[in-house]
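Note that one protein chain of the assembly has been removed; the remaining protein chains are unaltered in position.
And now, subunit A:
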Amino acid sequence: MSWLDYFRAARKDEPPPSASAAKERLQIVLAHERIGRTREDFLPKLQQELVAVVARYVAIDPGKVKLDLDRGGDMSTLAIEIELPGPPANKPQQRAAAG
């Protein structure tokens, strides 16, 4: 029987069944979509306004803003990474522009 055991052992290394992944992914995506049905999705606007606030104080390059959204089951994270320019080298007029 030992050669049969070989096949049995090999089966245990199979990846976990995919149906549970399907269920989990559906539950998360639908939880978010159902909220969106009754309320407008505020995230794009939130992102815009946050970046606008930063831009009021620091001259930022709009091309150097990185947004990452991860919609999770219990918690979603929104990460906004804004690259700030280095200290202005002898540019006194910068101050006036920021004010």
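The rule we apply is simple: a residue touches a chain if its C-beta (ideal position, glycine included) is under 8 Å from a C-beta of that chain, and two chains touch if they have at least 3 such contacts; residues count from 1.
Note that contacts and distances are computed from a predicted model.
Trainee: Just to verify: the chain that's not displayed, which of "ABC transporter ATP-binding protein", "Na(+)-translocating NADH-quinone reductase subunit D", "Septum site-determining protein MinD" or "ABC-2 type transport system permease protein" does UniProt list as its protein name?
Mentor: "Septum site-determining protein MinD"
Trainee: Taking the full complex into account, find the residue in A:Pro17, A:Pro62 or A:Gly86 that is in contact with the omitted chain.
Mentor: A:Pro17
Trainee: Which residue numbers on subunit A touch the omitted chain?
Mentor: Residues of subunit A in contact with the hidden chain: 16-20, 22-23, 25-27, 29-30, 33-34, 37.
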